[in-house]
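As you look at this complex, bear in mind that one protein chain is not there, while each of the others sits in place.
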Amino acid sequence: MQTHIDLNCDLGESFGPWKMGNDAGVIPFVSSINIACGFHAGDSRTMQQTLILAKLHGMRGLAIGAHTGLPDLRGFGRRELALDAQDLYCDTLYQLGALAALAKAAGLTIRHIKPHGALYHMLEQQPKLAHSFVSAAKDFSPTLQIYGLAQGKLLSCAAGLGMPVKHEIFADRRYLPNGGLVPRGQPGAVIEDANIAAAQVMQVLQHGKLTALDGAELALAADTVCIHGDRADAAEFAAALHTQLCASGVRIGAGT
Amino acid sequence: MQTHIDLNCDLGESFGPWKMGNDAGVIPFVSSINIACGFHAGDSRTMQQTLILAKLHGMRGLAIGAHTGLPDLRGFGRRELALDAQDLYCDTLYQLGALAALAKAAGLTIRHIKPHGALYHMLEQQPKLAHSFVSAAKDFSPTLQIYGLAQGKLLSCAAGLGMPVKHEIFADRRYLPNGGLVPRGQPGAVIEDANIAAAQVMQVLQHGKLTALDGAELALAADTVCIHGDRADAAEFAAALHTQLCASGVRIGAGT
Amino acid sequence: MQTHIDLNCDLGESFGPWKMGNDAGVIPFVSSINIACGFHAGDSRTMQQTLILAKLHGMRGLAIGAHTGLPDLRGFGRRELALDAQDLYCDTLYQLGALAALAKAAGLTIRHIKPHGALYHMLEQQPKLAHSFVSAAKDFSPTLQIYGLAQGKLLSCAAGLGMPVKHEIFADRRYLPNGGLVPRGQPGAVIEDANIAAAQVMQVLQHGKLTALDGAELALAADTVCIHGDRADAAEFAAALHTQLCASGVRIGAGT
Partner (left out) sequence: MQTHIDLNCDLGESFGPWKMGNDAGVIPFVSSINIACGFHAGDSRTMQQTLILAKLHGMRGLAIGAHTGLPDLRGFGRRELALDAQDLYCDTLYQLGALAALAKAAGLTIRHIKPHGALYHMLEQQPKLAHSFVSAAKDFSPTLQIYGLAQGKLLSCAAGLGMPVKHEIFADRRYLPNGGLVPRGQPGAVIEDANIAAAQVMQVLQHGKLTALDGAELALAADTVCIHGDRADAAEFAAALHTQLCASGVRIGAGT
């Protein structure tokens, strides 16, 4: 059985006067965080506040990453946009650099990048975009870790370019037989119960597989597990998942 | 007589499908450039293209800076906005970092920062904002040069915080008796004739003074001279100014 | 004693994925609503949803208005912007028209306009802007009612141009001796207790005056009372105020 796992969560998704998520409630239970960079959510002040929150929890080795997205606040980066590969390269560096400067001013360093929303899925489907995204990450720093769909095409591209990768599974999302996620809005897409979510994660850690929505078994290995911070019960869910994994003998940590 | 001067120009002010200025025409004649960072003009792709253009001219020691502005594309950063000091701190780091990441990916480094438009004037009038701006620059890099109004309050604040400064005068703008610029839109605000602009610069270099619009004499010392890239005749104006200064025995360079 | 009053509330202040306020909780207790039009808050879909909500409550003669603001989502229209008078004229018509088209498609009509946030205060201080705002409203419809600060300069301008006006007081804000509001962020700016808010309103209705923060008495007459929809307890506050006014013999209604 795999005995270490990273728990990651998307934070800093407020914007201007509008609040989203329960960052302070979730952060004690995760080992890495992905901070929105102003394109699909967040703004410079929210980024700073999230970094300060992260710093308070940094003694545990919390890993900080950029959560980069499509330029679409109103759609929260969840609407596919026919983005040019070169624009994606530039947008990715822009967001990475913006967060890095705010992080440095707070005494912190960015260790990973994770694509958000529709971009996450576009990178699995469009190899040119995946190459642009990874190239931007590499030109930012050749040691920046890429978080992406476990055993997916983005990470395969990243590994091919010599970049460190973290295979990600979702605790609270159900899977299609092809390894993709059941799209939001379809029945069964989201796992509400933290016990079932924990069981899904343990199945991967113990047996290297996961049961898709239709009952098919997917072979999956994971380095990191995503918890969604925009659930109404985000903090409780994170706490419950953290507790159950620890009780099953799994140590939570971002690793190296 | 002062025999060295920096010529700087604001570049990268296009946005998406819209072009502004004649960057390729102006860049041969200046020794430092200020690149818009997406808040008042520019976008990540335009920033990259401007950096690539700068790299082609880099053998001459062209200095690259961030031209940071208010978040107001439609108003081109020329409308005052009652910005909170902490928001300005964060917005400044955000823009600096975004440009820095794109610059690093292009093999370049940012050496200075210059505030744009209404922000330029707000920093002379609001000490709290000036302090936030300089603090952001310092937290980005303690060697980042601050370009600002010659003998103005921003640079006085910057020097007080130990930051290197460059006193800026404007070749093609006329001055008020108090040392400020005649606001755009008022008669006589802009000097159209490159000969007159060169004479204004030479008056500062030779005699340390400049004649204001009303005939008053201002004591002024300058490290850098701003040329506007959005003039219709920007390239010709830059070439003429460059030629006349050289003919008067002045060497153009960004210095150290 | 004045026996009729309008209660108005700002609704539709969500944006994209971000929720704000408790529109459904507040709407039963007010007689007119002001809908954000996408510049400082709201988006086309949120506007439609707010209109549909309003339609469900329309049998009571709920009056629908446009809440127009500065183009600054991140700052929620609360940061002053040095807007050109002609730009304000155009922005006002743009927002009015956008809401009017969505209202017409929902079988509703816009009856009033109210400026939001920093714009509300700018219109009291800058007569040129007030004139632009009222002119836009008049060119939209000469019967559109203008909501503004009771006995303030916007309404004086509006009346001078022949437009119908509604003098507004704030139930939950304290006043300066000059008739302006104590700025948000200053101690005592907001009245938390609905009983005290109701007493402030009743003082105006019964005696035509209101006690400012410093104890001074202001002569004030009101046609409409603003309730803020972004309070945490917005629905409870609205219900309590509604109840107390009715208990004091005041009828709530938008009037003609």
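When the chains are written out, they are named A, B and C in that same order, and each has its own residue count from 1.
FYI, a residue touches a chain if its C-beta (ideal position, glycine included) is under 8 Å from a C-beta of that chain, and two chains touch if they have at least 3 such contacts.
On a predicted model such as this, the values are computed, not experimentally measured, just so you know.
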Given B:74, B:207 or B:251, the correct residue touching the omitted chain is B:74
Could you tell me which of C:4, C:45 or C:184 touches the chain that is not displayed? C:45
Quickly run down the residues of chain C that touch the omitted chain. 38, 43-45, 47-48, 86-87, 89-91, 93-102, 104-105, 136, 139-140
Which chain A residues touch the hidden chain? 71-72, 74-75, 79-84, 118
For chain B, which residues reach the chain that was dropped from this view? 14-20, 41, 43, 73-76
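Here, only the chains that are shown with their structure count from here on.
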Looking at contacts between chains, which pair has the highest count of C-beta pairs? A-B
Inter-chain centre distance, chain A versus chain B - centres from mean C-alpha coordinates, in Å: 39
Touching two or more other chains - residues of chain C: 74-75
